[in-house]
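This view holds just a subset of the chains, kept in their places.
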Amino acid sequence: MFTLEVRDHVMIAHSFRGEIFGPAQGLHGATYVVDAAFMTEELDNNGLVVDIGRAHDVLKTVLAALNYKNLDDLPQFAGTNTTTEFLAKHIHDRLAQAARLGTLGRDAGAISAIRVTLAESHVARATFEGPLR
Amino acid sequence: MFTLEVRDHVMIAHSFRGEIFGPAQGLHGATYVVDAAFMTEELDNNGLVVDIGRAHDVLKTVLAALNYKNLDDLPQFAGTNTTTEFLAKHIHDRLAQAARLGTLGRDAGAISAIRVTLAESHVARATFEGPLR
Amino acid sequence: MFTLEVRDHVMIAHSFRGEIFGPAQGLHGATYVVDAAFMTEELDNNGLVVDIGRAHDVLKTVLAALNYKNLDDLPQFAGTNTTTEFLAKHIHDRLAQAARLGTLGRDAGAISAIRVTLAESHVARATFEGPLR
Amino acid sequence: MFTLEVRDHVMIAHSFRGEIFGPAQGLHGATYVVDAAFMTEELDNNGLVVDIGRAHDVLKTVLAALNYKNLDDLPQFAGTNTTTEFLAKHIHDRLAQAARLGTLGRDAGAISAIRVTLAESHVARATFEGPLR
């Protein structure tokens, strides 16, 4: 199994509902350093999983919809705790959608899985990994 | 699959028995930077794998039993080489025990696996991963 | 010159005023990974710059006043852009105050300088360094 | 599952053929920081996956065949784009060969898989993982 992984970041504000979150119930924020990994069984004719430039571009486009936003204000997240693990899946799903549309420049059928890791600090991170097909 | 991973560290002394260890047969020590990863298929009602604060607390409690110790002196390790890979499994087993007891604040049945990684330096690390159920 | 440096982090929301900030004029947030460095010409009788446990505690106390907050709501920052470099100096000044009060457990006269570095992502960070005396 | 992972690096020149590579069609180069991970179900009698010293030595030997070379000049790579993902598999295959020859000091049958990760920068890396048997 081959994996190609690219890194970018996003800076957002949000708050959480639920006593378990303690002080994180207040409006605060986070930088997420985001690693997006694309997996294939075989390389393409160029010797690639996917083009690294395209992978960076697709990740940047997905993150742009969140970057410098207060996630509490975004309709698609209404009634949802935008935890690190939730956002890992959210970004995964957007990347999977882009992959299925061919935006990565490779047949989506060739990409077996996508894994997204969000580091919220030097001591905590969350990952979502799912098959593409 | 969702993963939530937290980091802490522990500083111990120990020695190894066996010619293969060369100079590491002498009493020496290590800092292990420890990553504990908890995996679930579904997030809970709060949008969490496990509460990150509880994950940090449980890891700290498990490491406290080793921290600032000479592992050669601990009865539970008598006759054992406390290698990095051995300790990864040891810490894994203690975390699994805590998870089964509900200490992580989530039904143990929901946690599918635990992975523990110990970095002993910038150039070497060991991991143990096992299913919880 | 000896330096002892400890790391912690803080997660905040804020917004900036001024066209130069572009989309960062919106309410967003950041995780700052904070390194606090204390400098001395001579070690104390225990062989320390300052006690590492106390350094961690003092840094945590200073960060607690900001952690999980919307900095736009804090009176002391009214009318101020709480940029990464501004916050580096703000945290520096609070640490210097603690040092002068003896909270670090060492005579403030022995600490020649304090340096605070805030990494806001894997590609950007800011530092403020100033003499203590 | 136990994993033991060691790190080294290699510095090479190469060029790529294909319009998709843009400016990387020119002769350029890379430092690859290489992580080689060896996986076993059970530790050996010493409490090891493989001896960490041997793992470092085998990795260094494999990388020496590439280090400070222009990969475009190496006959074994003629007609091939030596992309990061391609090289991850190349190094994997050499390590697997060494494992089968017993160079790691452990019965190859005990090593279930090998994973090789090449970081080409702070924002991109590729991995190849395959079973040994």
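As written, the chains take the letters A, B, C and D, and residue 1 is the first residue of each chain.
The rule is short, and it goes like this: contacts are C-beta pairs under 8 Å (C-beta built on N, C-alpha and C of every residue); 3 or more make two chains touch, one makes a residue touch a chain.
No experiment lies behind these values; they were computed from the predicted model shown.
The full homomeric assembly consists of 6 copies of the same chain, 4 of which are present in the displayed coordinates.
Here is the rule we use: only the chains that are shown with their structure count from here on.
Residue-number overlap of contact pairs with B-D passes half for only one option from A-C or A-B: A-B.
Although subunit A and subunit B share one sequence, what matters here is the overlap of their interface residues, and that overlap falls short of half of the numbers used.
We define each chain's centre as the mean of its Cα atoms; on that basis subunit A and subunit D are separated by 27 Å.
Distance between chain centres (mean CA atoms), subunit C to subunit D: 41 Å. Counting only residues that touch two or more partner chains, subunit B has none. Across the complex, subunit D meets subunit A through its residues 16, 18, 20-22, 80-86, 88-89, 122-130. By the touch rule above, subunit A contacts subunit C in their complex via residues 7, 9, 11-14, 23-24, 26-33, 67-70, 120-123. Looking at the complex, you find that subunit B touches subunit A at residues 1-8, 43, 46-49, 51-53, 56, 105.
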